[in-house]
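Showing subunit A:
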Amino acid sequence: MADVIFWVIAGITVLSAFIVVLNKNLIHSAVALLFTFFGVAGLYAFLWADFMAGAQVMIYIGGILVLIMFGIMLTNKIQSVNISHSSMQKNAGAVVVVAILGLLIWMIQKTPWKITTAEEPIQTTGQIGNLLMSEYLLPFEVASILLLAALIGAAMLSRKTK
Partner candidate 1 sequence: MINEQVAQKLETQFPGAVIVQEEPVEDCIMLTSDQWQDVAKFLRDDPELKFDSLQCITGVDLGDENPMDVRYNLHSMSLLHKIEIRIPVKKDNPTIPSIEKIWRIGDWFEREVYDMYGIRFEGHRDLRRMLLPEDWEGWPLRKDYETPQTYHGMVVPKVKS
Partner candidate 2 sequence: MNGLFESGFMLIVGLTIAGLVIFGLMAAIAIIAVYIERKVSAFMQDRIGPMGQGAGLHAGKWGLLQTVADSLKLLLKEDIIPKAADRKLFILAPYIIFIAAFIAIAALPFNQVLIAVNLNIGVFYILAVSSLGIIGLILAGWASDNKWSLYGGMRSAAQIISYEIPAALSIVSVIMLTGTLSMQGIIQSQAGTILGFIPNWTIFNNPFSFIAFFVFFIAGVAETNRTPFDIPEAESELVAGFHTEYSGMRWAFFFLSEYANMFVVCGVTVTAFLGGWLSPISGVMDSPTWGLFWFMSKIGVLIFIMMWFRWTFPRLRVDQLMNVSWKYLLPIALFNIFGVGLWILLVG
């Protein structure tokens, strides 16, 4: 049974990802992205990473996707509903996609995966918290400094030069 649900979620994720890329309407792409993010959150849940799933929904849907929609609405003519973008060089893109896909499949088959039976971790949240504050403290802080720099940079860019 769990397999079926897994395949359904995986299918939704991949399909909506295709729509994101292929749809001509930007807003429709953004909405399709919603389902992609949700599907990924579902996959996290499958891996017993419930905190990750929650974070995925909160950050990617509640934050990034809203930001994307804001961006689209603020940069385009807001009066009209139909805004579109054209995708160019589909053929070249398809070649690249096929090449990368082949590489990935090849890699997946070659890698010696460690296979064990799934067991439910008691509390992922606590473990994540401990790891972030001990072992991965430096990367965590570096990432936040990077984000801060990005924030200031964005604010600088959006200011109109006098």
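On the choice of candidates, all candidates are chains of the complex that A comes from, given by their letters.
Going forward, contacts are C-beta pairs under 8 Å (C-beta built on N, C-alpha and C of every residue); 3 or more make two chains touch, one makes a residue touch a chain; residues count from 1.
What you see is a predicted model; the values in this text were computed from it and never measured.
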Single touching candidate for subunit A, where 1 or 2 all sit in one complex: 2
Candidate 2 partner contacts - residues on subunit A that touch it in the complex: 1-2, 4-5, 25, 27-28, 31, 34, 45-46, 50-51, 54-55, 57-58, 61-63, 65-66, 69-70, 73, 78-82, 123-125
